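Complex shown without one protein chain; remaining protein chains in place.
Going by the order they are written in, the chains are A, B and C; count residues from 1 in each one.
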Amino acid sequence: MQLRVTVWGENVHEQKNRIVAGVYPKTMHGTIAEALNREHGIQAGTATLQDPEHGLTAARLAETDVLVWWGHAAHGEVSDKVTERVVEAVWSGMGIIFLHSAHFSKPFKRLMGTPCNLTWREAGERERIWVAARQHPIAHGIPDHFELEYEEMYGEPFGVPEPLETVFISWFQGGEVFRSGLTWRRGAGNVFYFRPGHETYPTYHQPLVQKVICNAVRWAHNPEARVPNVTAAPNTPVAKALEPIVERGPRLHQDGEAGYR
Amino acid sequence: MQLRVTVWGENVHEQKNRIVAGVYPKTMHGTIAEALNREHGIQAGTATLQDPEHGLTAARLAETDVLVWWGHAAHGEVSDKVTERVVEAVWSGMGIIFLHSAHFSKPFKRLMGTPCNLTWREAGERERIWVAARQHPIAHGIPDHFELEYEEMYGEPFGVPEPLETVFISWFQGGEVFRSGLTWRRGAGNVFYFRPGHETYPTYHQPLVQKVICNAVRWAHNPEARVPNVTAAPNTPVAKALEPIVERGPRLHQDGEAGYR
Amino acid sequence: MQLRVTVWGENVHEQKNRIVAGVYPKTMHGTIAEALNREHGIQAGTATLQDPEHGLTAARLAETDVLVWWGHAAHGEVSDKVTERVVEAVWSGMGIIFLHSAHFSKPFKRLMGTPCNLTWREAGERERIWVAARQHPIAHGIPDHFELEYEEMYGEPFGVPEPLETVFISWFQGGEVFRSGLTWRRGAGNVFYFRPGHETYPTYHQPLVQKVICNAVRWAHNPEARVPNVTAAPNTPVAKALEPIVERGPRLHQDGEAGYR
Partner (left out) sequence: MQLRVTVWGENVHEQKNRIVAGVYPKTMHGTIAEALNREHGIQAGTATLQDPEHGLTAARLAETDVLVWWGHAAHGEVSDKVTERVVEAVWSGMGIIFLHSAHFSKPFKRLMGTPCNLTWREAGERERIWVAARQHPIAHGIPDHFELEYEEMYGEPFGVPEPLETVFISWFQGGEVFRSGLTWRRGAGNVFYFRPGHETYPTYHQPLVQKVICNAVRWAHNPEARVPNVTAAPNTPVAKALEPIVERGPRLHQDGEAGYR
């Protein structure tokens, strides 16, 4: 069975900025999807901000095993409704990969519950990415370190919760460091943040960057069925208690009544 | 110096439900604040849903070292604006304790980034709380286990991210278990969730429950100054790079321009 | 390709205790291996304390993707040399599952760095195992909860480091709780502890227990190549520094000299 990936792209700078259009004539999301489609067992499509419902209808999310998200200039244009739908899909078991400036995307901020901020500098400087977790599935086939000669700098502190695992850490020529590959679990959904990918540089053409994204997609895939009614808080009636108990004391709720939310 | 605590109470059932009013004639938040005020070095006030801005103005939060939150019937009436203000205060360093049904409060769900759901039963059954982390500051003076003879049941799975530490786990007479004391850090703010406290039972009159809340308040207190501009993502100009670098390649932003959000 | 599992059994009570021999006529490790061998894609063998080098030679470990460990009466008879070999294999990428009383086995204590103690009672009481992490691969096909009618009780506090994930929590009839399914990563090796399995009860004949062990084996498998020289601390000569640097200041080591250990 094919692993079904949707690469979501904001698709703004590719259309409006000549430099970006030149670096990514097939768009950023298109470039990433193309790289994923070259992999055995992965089938990647794309969706963009400009599509109806940003291309992320309930039906589309139901058929997406892993969502890859890149956004930068138009985070605020992503509707709250679609954001919530994406977040609930993650809780239910959809994997999600956030790339670079998606640290400020609505779904990432919603899933983290923190500011997700950092320091930055746009100078085309050298970034060296180090593997901190040897033989982690996301580092499959990646050497101990590799370099991106031209990248935007992101610096610590990175305003996220402590991750489950620190997979990559970046060194920058100008003197900063950054935790550039981090994992979390939110509900049944696996979440990975991967730092590189400023739109004016050819980062997503780099084979090792493509390999990390491909590894992350495989890692994030949860083959279990989606959790139905993922936000439900079911009442267990006294009569169905697993150990026999007798109701005692006063209560607020009548039989069968839903809880407060 | 006194540790300044604000106990926030929804204050709905105390006013509308005769049973709750009977159990907590001084209200739930009033009862908790009174218990905290008996402790050396703690000074606790209260705020409620019905106060202007729910009693949680920027000035009030600036003077609150630790906020204790109890809500149940009216989570939806808490304004999004105040919720965001509370969440930002936590990121900046304010400690926060969520009690019982506050698992579904807006600030808790915002900080967790998960559904925060669970199963429940209102039968006045026995709950036994076990210490899982010995000599944790939040378990100070608490025996290996203690019982609440009448409590509402909350059952796993509890829809929260993996905690930093599991401090308490509850056993229920009807056959369920629940992680009833969990810690997280969100930005500079320490977060603790403590399960007990259904409003129709006298839980917050129980000395050991009061002791846990008091311990948690001390644990959650971050004595450092609040982080200013906690969501800022400052640009570091090339000219001020810590290691000398020369700008290369194309860029999106002009000097001094703010980043996208 | 087959996933290669070695089920290690202490094999003492099966030989000396008539009750245990009656419950497990094919031994405990034999019973577990048989269950695993019924699964598609898994090939399980056994090894015991009484085998030369406890059956865990370097060659055997090199061909073991995941090791399952059960011991109780003779932890002290496991040689330190074999313990260290097992631990290094885990660091290099071998998965390992510790069952029940193996909480006090030498390899588990070595990998945890903590006392690994707990409270216990042998009364044939009911244990109910709850899933705390929905749709976790180790909970594949496991209902929200299941019961073992006759089990030994293990109670909190469980003296282990905070896990990566809490997958299962147990409820006991006599009033205790226990985190009965926990994951950790040690080096490149995935570690899972699973509580049930007192030798006088037929626990390992139970299909859901077998299923959890099978799931855990698949989860623990790290398909990456083993890390060579897993304890090495290589020197990077100045001349090979990734960024050009000039040696400065005094030093302890001559060129090519090994570091202290």
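The definition used in the following text is that a residue touches a chain if its C-beta (ideal position, glycine included) is under 8 Å from a C-beta of that chain, and two chains touch if they have at least 3 such contacts.
Bear in mind the structure is a predicted one, so any value in this text is a computation, not a measurement.
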Problem - Touch with the omitted chain, as defined above, among A:H29, A:K106 or A:R179 - result: A:R179
Completion exercise
Given A:N17, A:Q43, A:T57 or A:T166, the residue that touches the chain left out of view is A:T166
Handout entry: Options B:H75, B:K109, B:R128 or B:R179, residue touching the unrepresented chain
Key = B:R128
Fill in the blank from the handout: Answer key for C:W69, C:F146, C:F178 or C:Y201 versus the chain not shown reads C:Y201
Completion exercise
The one of B:V66, B:V160 or B:A188 in touch with the missing chain is B:A188
Fill in the blank from the handout: Absent-chain interface residues of chain B come out as 93, 128, 133-137, 140, 145, 164-165, 173, 185, 187-188, 222-225, 227, 242-243
Handout entry: Missing-partner contacts on chain C, residue numbers
Key = 13, 17, 19, 72-76, 87, 91, 101, 104, 110-115, 117-125, 150, 153, 155, 159, 161-162, 164, 173-176, 184-187, 199-201, 230-238, 241-243, 245-253, 259-261
Handout entry: Where the missing chain touches chain A, by residue
Key = 128, 130-134, 144, 155-158, 162, 164-166, 169-172, 175-177, 179
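Everything below uses one rule, namely that only the chains that are shown with their structure count from here on.
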Practice task
Taking the mean of all protein CA atoms as the centre, name the chain whose own CA mean is closest to it.
Solution key: A
Problem - Centroid distance [mean C-alpha coordinates] between chain B and chain A, Å - result: 27
Fill in the blank from the handout: When centres are defined as mean Cα positions, the distance from chain A to chain C in whole Å is 31
Practice task
Indicate the whole-number Å distance between the mean C-alpha point of chain B and the mean C-alpha point of chain C.
Solution key: 36
Completion exercise
Check: chain B positions touching at least 2 other chains come out as 155, 162, 164, 175-176
